Every structure is written in structure tokens, then in C-alpha cells.
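Omission of a single protein chain aside, the complex is shown with its protein chains in their original locations.
Showing chain A:
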Amino acid sequence: MIRYLLARLLTFLPTFLGVTLISFAFIRVLPGDPIIVMAGERGLTEERYAELVRQFGFDQPLPVQFWNYLTGVLQGDLGTSYVTKRPVWDEFFSLFPATLELSICAMIFAVGIGLPAGVIAAVNRGKLFDRALMSTALVGYSMPIFWWALLMIIVFSGNLGWTPVSGRIDLLYFFDSVTGFMLIDSALSGQNGAFTSAVRHLILPTIVLGTIPLAVIARQTRSAMLEVLSEDYIRTARAKGLSPLRINGMHALRNAMIPVITVIGLSVGTLLAGAILTETIFSWPGIGKWMVDSIYRRDYPVVQGGLLLIASMVMIVNLTVDILYGLINPKIRARK
């Protein structure tokens, strides 16, 4: 197992390099000049511009710039934001908990509903619930996130007034960040109503961000279950006189989990991408919004570092998925 893990970690190297190169190139391909953006409307003199170009190292050839950046990254230095002058690491870790909190909630929402729904649909294949769920899932999957978010805001925040429109918590409440997770911090603060407010702020972003993973997980669970349900060992389980709950929920589901875990892992990647839209719409102060803002500001180190960190997250999730395979199915464990 440890040898396998090391081997997997080695394959991360080329991916890591690739992501670094792509993020470096991508931001430079975009038209716009970070120095001009920084100067704002007042503009700046020729001499000052030339000085800044030298200061940021833009006068050097691109390969040299990339080499400088890469050596920095390998030493754990992602650079400093042009705008806030704070290290990219610091910014990332102050904002990441917000995204993580939202992503975890969205994933719980998606798995918590998608998995049982898929199982029930497979067991009742061809019946009304199955058909209804599969069409709903298709709609959910095809829905543009931004449009879905606006729709939810109009209905639940605008017309019904049930949920707030944006932010993580009402401005009434103020407390120091302990964990960075608003749900935990608000509960710890002991302020009356703070926790409820945090929950209310989370509901809509969670639903919006979780919709696509929910649809994907439900469909994948259903098809994986259908395949497993026709296996010989399911017939054996039924021949033992076991209850349908035990047969479907244990004998079948455990075998069906392999493909489902795969899509859950892939969904985490989509989730981080989806977070960019969702966070922007709901003014959620997470890394999605941070990335978008940085692109507008042409804040090169932040965009590069942010992309790199997000990609690393996805790689870690994939590795976790691989480890889970082995835990679920002993046959896969043995093959390694």
C-alpha cells in the first residue's frame, strides 16, 4: 500500500509541472497589463511604468520568468499578490475555509440525496419514481449554474423572503474567526441567532452548487446499482431470504459504490469550478470569488498560485478515491 501511494505521488509530478506551466501561460495570454490595471484611472508616467516593469521582472524573457516562478514554487513560495501585497499562501488559507465549508455542505447535500435516490430508482426501475427522478436529474445536470442561482434567489430570497441574498452571515454578528468555518465559529461565539443566520446564508449556495453533482451522483448510482442487481451474488443473497433493505442497501450498494465514488471524486473537481460561479453570485468570500477578482485585476501570482492549489486539491481528492476503492472492494486491494 505504501509503495503504491509513493508511486501515485510520483505521477503527481508531471501533472504538477503541467498545471504550473498552463496557469503561468494562461494568465499571460489574456490581454491586459497588470501595471496599467494597478495604476487605475490616474495613469502613470513612462519612467514609473518602466520602473515597475523592471521591479516585477516583466522585462525578462518569458522562459526566465517561468523559471524564476517555478523555482519559487518548488521552495514553497507562491509569490505575493500585486494588489494586497500579502503572500498568496496567506490569502488562500484565509479564504479557503469558506469554500471548503460550502463545498462540504454541497457534497453532503448531493450525496445525501443523490445516493438514496439512485438506489430507490434502481430498485423500482421503470416505475414512476425512477422515470421522474431520471428526468429531473437530466434537467438538473443540464441547468446553467448562474441561471439556476438567479432563479433561486428570485424565488426564495425575493418573492418568499426566506433566505438572505448574499454573504456568509448577517452583519449584526461579529466574532473572531477561530476555525474559518462559519457554522462552527458562529456556534462557538455563543451569540444568539448567529448559528441560524449562518445556516440560512448557506442554504441557497449549497443547493445551487450541489445541484449538478446531485444529478450526476443519482444517475451514476442508479446505473451502477442496476448492473450489480443482476449479479449472481445478489441472487444468492435473495436465496438466503434476506430483507430487500439488506440486499439493496448492503450487498448491492457496497459493490455499486466503486463507480459512484469515482463520480463523487470527479464532482469535487467540478465543485471547485462551480464554486467560482456560485461564490460570485452569492458574494461568498471564498477562493472562487478570489480567483475571479484576481483575473479582473490581472494579479498574476494570485491566479497562478490559486490554480495550482485548486489543482493540488483535485489531485489529493483523486488519490483519496483510489485509496477508498481498496477499502470498499478487497479484490482491488489485492491487485495492488
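Assume a residue touches a chain if its C-beta (ideal position, glycine included) is under 8 Å from a C-beta of that chain, and two chains touch if they have at least 3 such contacts; residues count from 1.
Here is the rule we use: contacts and distances are computed from a predicted model.
Look at the chain that isn't drawn here: its UniProt entry, checked against "Dipeptide transport system ATP-binding protein", "3-oxoacyl-[acyl-carrier-protein] synthase, KASII", "histidine kinase" or "Monovalent cation/H(+) antiporter subunit G", names it "Dipeptide transport system ATP-binding protein".
When the omitted chain is restored, the residue from A:P14, A:P31, A:P61 or A:G241 that touches it is A:G241. Mapped onto chain A, contacts with the missing chain fall at residues 230-233, 235-243, 251, 254-255, 328-331, 334.
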